[in-house]
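Have a look at this one.
Only one protein chain is missing from this complex, and each of the others stays in its spot.
Labels for the chains are A, B, C and D, by order of writing; each one numbers its residues from 1.
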Amino acid sequence: MRIGRLPARKTRILAVRYLGACVVTLLFLFPVYWLFMISFKTADEIYHVPPLWIPGQIQFSNYYVLFKDGDVLAILNSLIVAGVSSGIAIVLGTLCAYSLARVGTGGENLAMWIISQRMIPPIAVVFPIFLIYVYFGLVDSYFGLILLYTAFNLPYVIWMMRGYIVDVPLELEESALVDGLNRWEVIWKVVFPMVRPGLMATSVFTFVFAWNDFLFALVLTRTEVITFPVMLTHYFGGQSNFWAKIAAMSVLGTLPIFVAVSVMQRYLVRGISLGAVKG
Amino acid sequence: ADKDAADTAVEAAKKYAGTTISIVWEAGLQSLDPLNYSGPQWEKLTGIKVKVVEVPTDQMFTKIMQDFKSGAGAYDALNVIPSWMPDLARAGALEPLDKYVDKFGYRDELQDIAAAYRDNQMQYDGKIYGFPDDGDVMLLYYRKDIFDDPKMKDEFKAKFGYELAPPKDWKQFDEIGQFITDKMAPKVYGAGFFRTAPYPQYMFQERFRMEGGKFFNADTMKAAVNGEVGLKVFKQMVAENKFMPPGVEQWNFVDNLAAFLQGTTAMTISWPPYGRWAAGYGSGEQALKWVPKSQVAGKVGYALTPLGRPELGVGFDLSVSATSKNKEAAYLFIQWLNSKKTSLERVQLPYTLRDPFRLSHYASEKYRALWPDAAAYLDTIKTSGEKGLLDLSLLQQDKYDEAMTKAISSLWAGEDPKAILDRMAQQFDAITEKVGVENQKAVYKVWAAKPGAYPQ
Amino acid sequence: MTVSVNLNGAEQRRPSRFGRMLEDRLPYLIVAPAILILLLVGLFPLIYSLIVSFQRITMTENDTSFVGFLNYAELFRDARLWASLGHTAIITAIALPLELLIGFLMAQLFIDRMPGRQLFVALLVLPTVISPIVAGATWRLMFDVRFGPIGQILSFFAGEQVRILWTVNPAFVYPAIIICEVWQWSPFMFLLLLAALSNVDQSQLEAAEIDGASYLRVLRAIVLPAIAPVIAVACLIRGLDLVRIFDVIWALTEGGPGSMTETISLYTYVQGFSQFETSYTAAISFLVIALLTLITTLVLKRMELAR
Amino acid sequence: MADVKLSGVHKYYGNVHAVRGVDLTIADGEFAVLVGPSGCGKSTLLRTIAGIEDPDGGTITIGGAVVNDLRPRERNIAMVFQNYALYPYLTVSENIAFGLRARKTPEIEIRKRVGEAAEMLGIGNLLQRYPRQLSGGQRQRVAIGRAIVRKADLFLFDEPLSNLDAQLRDEMRTEIKRLHHEITTTMIYVTHDQVEAMTLADRIVLLREGQIEQQGAPLELFEQPRTGFVAGFLGSPSINLIPATLKTNGRDAAVVFQSGGELTLPSAKARPLASMDRREILVGIRPQHFSRAGGPLREGAVSYSATADLIQPTGTRTFTTIKIGGVDAVAELQAHDVSSHGEQVDLAIDLNRVVLIDPASGLVIA
Partner (left out) sequence: MADVKLSGVHKYYGNVHAVRGVDLTIADGEFAVLVGPSGCGKSTLLRTIAGIEDPDGGTITIGGAVVNDLRPRERNIAMVFQNYALYPYLTVSENIAFGLRARKTPEIEIRKRVGEAAEMLGIGNLLQRYPRQLSGGQRQRVAIGRAIVRKADLFLFDEPLSNLDAQLRDEMRTEIKRLHHEITTTMIYVTHDQVEAMTLADRIVLLREGQIEQQGAPLELFEQPRTGFVAGFLGSPSINLIPATLKTNGRDAAVVFQSGGELTLPSAKARPLASMDRREILVGIRPQHFSRAGGPLREGAVSYSATADLIQPTGTRTFTTIKIGGVDAVAELQAHDVSSHGEQVDLAIDLNRVVLIDPASGLVIA
């Protein structure tokens, strides 16, 4: 809000705001910094009293161990599972959203049912899903997790994309119809490009959701497709708390998200807010 | 037998060359054994690949049970905590092993396993469901340099009228602890314990029984933990925190270890690996980099815990999953692992948490020479094992354990001990009721009759 | 225009009859895969679970006979269940307003243009996208009484050694959880509110300034009503998230000390996966769903009314 | 190129009866403008012709063939939308080529046609830009370009200028008119702006509540409106409608205002009114038919003295609000005819062009 900005005070106000901004940002980033630092510390430094704010030297042995022991496969698993599932969810969800938005398929009821799927707490369904997965032998398979995350993300994608699609001027589609495209082509050649920013934002979020999921992965993985959050918990335990590994793995597991978010930054804020405003 | 069990297993297993077996192992340090040592060696010997599935302890039961329920057979061999054995066996998740033991001539070598483990952690309902594979027992570690310091000795004697030495009972423990803390804190505190789950629960079990407590009324199967004895133990445990380093309530295995290795605590009670690491055994190992270097090598003494009947505390069995598709190969692998020959190597791996559990381990000349005090260490373990108290093991033991764990964590949080105990008793009763009072009573009777269950 | 190949009418693509039919049904066809998956993974397990909740399946027993509302009746006697619901409610009731307030203050700080604002915003997103399990682990490190920086910082400001056992001391476990939650999710609120605030019609604010309205009046009469829908939705989203809070607590306190911070998710997990009370867990699930549906409906109703 | 015939076309949106039985024939090459107030069904009718909406009754014929069952892309029409409907992620040249690409026209041909169209519309230098980099008028040109490259049989425009500002609107209007002269394709143009309708149309089709109120050449509608609605809709500023009573006397007739005052009608106007003595009517006088009285009155004109209320100069002409028959009326005078509020002016009213309307039926009587 632009209230009370007088020339004399302008620079002072700006300075105060900068100070505020820096303090807030430091405050919020400090834990992340701490995590980073731990990942570079040796055991002696981690267990040093009082805590050290800067490691004696940057050394990568905590990471090296993860690579050597193949723990990073968990990151690969996460990439596969989160990547494929959000890809599928985006495509199927957007198509569904198109139909809901433009044709009103199923009316408000269908839309409400879909969004209500999103509101069900995972803990309430993880158990039945586990039982069903057991029945169909989907436990501990890529397919199982991908299917699950796809389903988990679909309501979100549909809801978000419905919002974006509604905003695409109908006339663009009509114009394309008159210009000689059929419906299918209209969807691919007009609607998809039009909602690209929305798609970007939505895919970041679906990816992040799938990436960060712990509960489902905890329950539905055994040996083959351990994902990153589950791997992380392997370092907590009764007999051992491998802070070095925890920190290094956390950093590795945060990097892909960080990259995704940075690249998509400009779509992101809009994505978040639109989802909320339209939700 | 002329051929040892390890060789037998290897010979028999060769026909499975090329297959892969998976074995559930506790995540973290424990897994380094099969990952770095036994797994690769087994593959070299037999051509069978070993896949190690690392699972954190508190998820192990869940995962094993899940896998069994799902019938997926993702796991072939298992590490099983002995107190779960009744549940897993009853559910049918474990393969009975007797027929394999006979087929592959393993009975003799089983006799070499220390009695505490062999008699208590191997069978359920008369059948073998797993091979005890870890000589878990609690030891008291203390700083010889402090206990032997003449000045300290004199002052202590003057104050309390007896020699400064490893405590014989908990009163002594408290006095010594308080004394050292008063003298040396914050550089050194009298003692430090691993205060988060699962350890304090075992300590409670031990002390409760040593003070004369009984878990249940054997006639009614009503929980009896909330009597005078329970209250006394709880109050003592809380009081002891006062002379331990601040924040001890939060300590886990590693925190406690780190503190002891750094010389911050003068006494602690824990599993055998502390002794090895404190002595600096294996300190050059890459795999031990996660532990601070020992500052107390050569200064550590080993003793029985106060009152002399230490808790056997957890332990591990090697078992075969009932849903495995490679049962025989899995069996052969665990026989080989557990055999005299292989296990002796394994308990000497500097980085593992597997502790000596065979008579032959205790007697091994090689082991006894690993570091200056190694012989004393092995002797203390052996004695501790012989005198060890068994962990409570009932149907759905997991639930009783959870109740105890939660109770103790509430205790640290400063809740009224009596209230905690009452609640715990209530929970015990509820669990018992759910399991079926009569069923449980029968199981409890069998357990309570074992020599290691209650001190005579 | 000059002579050119005439490409109208006759050469247009005429789809086959089948093509036409497909095209006409297209809107329905493209809904199908998504709905199918949702039914498969969303609805089907729920129904299955509903059935199970009327049976008596436990770790060792597989009694599939109908036992009526036995499991549901059990719910009412389960003090730990209600306690865990209470814990969940406490966390939600404290964390949500805090996140909202902090998010709002941050948004106020960043609402005006200033050079480098994009960078600040980009950095501030980070906590929100980090995996909750990582967040929990990080804060456990932060809170550690000896090796963590929080105690050190507090000591510095207090001028004496401050030792708080964040995950043990009953007075501090909730603050610990809430600090972690607030740290992770205030930026989310911040982003939402920043966008909402930037959408507030600038000229309305200018008009109010000319009209001479005070900051509070502007806030009350213009800003808050304008962003109310966003706040409502944000609260709904975060509220639902908070109700299902699991990872952070799993990593931070594991529900302790005792069961003091055991939330409904944690409790359900324990029932389902460490105690294998299959049928009972199903009953709990339905209780949770029923409660959430009730709350969500009420909230949505209110939003509708407010509109 | 093609003629268009609608017969008995109906369209419902749920309960809304948007088009209520329209019969309309537009000749090949004709420029027809659908005009009418907002919501009267203009867009709906146009979209029905395009095939974007299916009619709920009646037939639509384009170039002799019934097209009811054809899809939009099969009708070979081109359409320009109100908000341009440009694809924002395509460049201008890709936008223009879009329809051709959809029809798999060879690239060479596409390039040629796009070049020609761009040339024609003066946007040759913008081809590589994106729509967001264009001004409103340029966007509108691109939209038109997209339509003309198609060489469609029929062009449809739905309020193509309503998003432009006044000056640009004037310009683009001229260009569209010129375009029609050049390519002489049949065009149907929707607007609710009467100036656009008047200036562009070969024929105006004035719609009201889903029905055709009147159709014909622009000046025909302007000068011989069949209803008060038509008279009121066309012309700017709007026609002044003043309630009055007829007073006839044999061949003579006069209108008597309710506030007193009386205007005698010229005989041509009076003739059909003979039997209507004492009838209540509305007298319609266009602002342009007032003038400052000075010198002899023209045949059929009467003089009227009034007080200038508001004076709004627009340059060469000044709109002056006066009271007549007790109501406010606007007179369009020359720039310096009046200069100050409250000034007394003598006006001449051209009664030959006055319109008399029956207030009950809305029909024009004379």
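Basically, contacts are C-beta pairs under 8 Å (C-beta built on N, C-alpha and C of every residue); 3 or more make two chains touch, one makes a residue touch a chain.
No experiment lies behind these values; they were computed from the predicted model shown.
Can you tell me which of D:Asn125, D:Thr316 or D:Gln344 touches the chain that was removed from the display?
In the complete complex, the chain left out is touched by residue D:Thr316.
Can you tell me which of D:Ile62, D:Met172, D:Met198 or D:Val255 touches the chain that was removed from the display?
Of all options in D:Ile62, D:Met172, D:Met198 or D:Val255, contact with the hidden chain holds for D:Met198.
Quick one: which of D:Ser7, D:Ser238 or D:Thr264 touches the chain that's been left out?
Final answer for the missing-chain contact: D:Ser238.
Which parts of subunit D are in contact with the chain that was left out?
So the residues of subunit D touching the missing chain come out as 38, 165-167, 170, 173-174, 177-178, 181, 192-193, 195, 198-200, 218-219, 222-223, 234-238, 286, 288-289, 310, 312-317, 319, 321, 335-336, 341.
Residue by residue, what part of subunit C touches the chain that was omitted?
201, 203-204, 206-214, 217, 221-222, 225-226
Basically, only the chains that are shown with their structure count from here on.
Could you tell me which chain lies farthest from subunit B when each chain's centre is the average position of its Cα atoms?
Between subunit B and every other chain, the largest centroid distance is to D.
Busiest chain-chain interface by contact pairs, anyone?
Contact tally peaks for the chain pair A-C.
Express in whole angstrom the distance between the two chain centres, defined as the mean CA positions of subunit B and subunit C.
40
If you average the CA atoms of subunit A and of subunit C, how far apart do the two points sit, in angstrom?
13
Could you say which residues in subunit C touch two or more other chains, in rising order?
Residues 12-13, 146, 273.
Among the residues of subunit A, pick out those that touch two or more other chains and give their numbers.
47, 130, 180, 182, 219, 233, 236, 243 - these are the residues of subunit A that touch more than one other chain.
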